[in-house]
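A single protein chain has been removed from this complex, and every other one stays in its place.
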Amino acid sequence: MDGRFEHELTVRYLEVDQQGVVFNAWYLAYLDDALTAFLAHRGLPYRALLDSGHDAQVVHTELDWTGALGFGDPASVAVDVAAVGTTSFTLAFEVRRDGTPVCAARTVYVCVATDGSGKRPLTPALRAALSPSAPAT
Amino acid sequence: MDGRFEHELTVRYLEVDQQGVVFNAWYLAYLDDALTAFLAHRGLPYRALLDSGHDAQVVHTELDWTGALGFGDPASVAVDVAAVGTTSFTLAFEVRRDGTPVCAARTVYVCVATDGSGKRPLTPALRAALSPSAPAT
Amino acid sequence: MDGRFEHELTVRYLEVDQQGVVFNAWYLAYLDDALTAFLAHRGLPYRALLDSGHDAQVVHTELDWTGALGFGDPASVAVDVAAVGTTSFTLAFEVRRDGTPVCAARTVYVCVATDGSGKRPLTPALRAALSPSAPAT
Partner (left out) sequence: MDGRFEHELTVRYLEVDQQGVVFNAWYLAYLDDALTAFLAHRGLPYRALLDSGHDAQVVHTELDWTGALGFGDPASVAVDVAAVGTTSFTLAFEVRRDGTPVCAARTVYVCVATDGSGKRPLTPALRAALSPSAPAT
């Protein structure tokens, strides 16, 4: 992946299990943090998305681990846009320890209304943030 | 404490840190689970409280540890009503491993409106659930 | 899926986000709880696996959501063995709300030594627990 955008993360003590490595569920928290940071970097603070009455709902995610993270490790998540559809988009992620990939992931998000009324076309602001030419802020 | 009501809990693998014991923050999750179970036992499912437009908001909590919990340990939380006021109530908790106390805790809850408009007197259903004569269901 | 084994779960208040549904990362906690319950049901308490110097490490997981879980919803995770190899095995999961599927998942686990020395062939006890003829305990 390209992964020009990289979100730094700090492993929490509580995220490390008795095997001494970050438990798998926390990677989904990392991806969510990275999504938020990525959209903000592309000019769309997540709160602005919510305030517009929209949210990004995860409908599919897959993760492949080739390594692990420990407490105190320098870690980051690289983010790429993999696909953009009418009501959905896909991001590719790479979680890295000191630059080395430890987990590759892909997540499909559907744009939904925050009032619970279901799917919506991607908002213009969201579509712009996901476009290759989005100006980094 | 009396602790006639005891809520069984199962330690999750992810709750155990690299020292091999449950990380402190999860005890607040256990207390919350125990509150829900206690109120249901006393005839007030938490969802009914929420549906009535009320919630119990934690304003103070204190915990003292004398032991620890590991993965697979048989564990429970005993619950007692320590005080009942006009808009607040206090519960005493004892987290136990195989019957032996590992953590004593007290939490003060304020009854609030779910619409964000602030404090409310305890609802009659909540007051009844907290009274000594509450019939266990 | 067959899903004859079904693990009941209780949604925690803290697992529900401001959209009123369980946040995606908690599903990985549910799958882990279900793995533990499934192996115990098949005669292998997870602690016995750990005590034998082995652990099951997640190397791949994928999840597809078609619904959501709210606080207080009756929920469960059905578990099936999808594949068994030399050093790895795959489980299929279905998270259900009141019997209706809300999330389908597959996870690939590798058997590793707990001393950090890497992959191991599935232990006889683990292989037996995963076999179709495993007696439910």
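For reference, chains read A, B and C in written order, and residue numbers begin at 1 within each chain.
Note that in this section contacts are C-beta pairs under 8 Å (C-beta built on N, C-alpha and C of every residue); 3 or more make two chains touch, one makes a residue touch a chain.
Just so it is clear, the model here is predicted, and its values are computed rather than measured.
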{"item": "In chain A, positions touching the absent partner", "value": "10, 12-14, 29, 32-33, 36, 45-47, 50, 71-72"}
{"item": "Residue numbers in chain C that touch the chain omitted from display", "value": "13-14, 16-20, 23, 25, 71"}
{"item": "Contacts of chain B with the absent chain, listed as residue ranges", "value": "19-20, 23-26, 28-29, 32, 55, 57-66, 114, 116"}
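As a working rule, only the chains that are shown with their structure count from here on.
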{"item": "Farthest chain (mean CA position) relative to chain A", "value": "B"}
{"item": "Interface with the most contact pairs, given as the two chains involved", "value": "A-C"}
{"item": "Chain closest to the middle, measuring from C-alpha centroids that were averaged per chain", "value": "C"}
{"item": "Whole-Å separation of chain centres (CA-atom averages), chain A against chain B", "value": "34"}
{"item": "Where chain A and chain C are represented by their mean Cα positions, the distance between them in whole Å", "value": "24"}
{"item": "Rounded Å distance between chain B and chain C, as computed from the means of their C-alpha atoms", "value": "28"}
{"item": "Contacts with two or more other chains, residues of chain B listed in rising order", "value": "13-14, 71"}
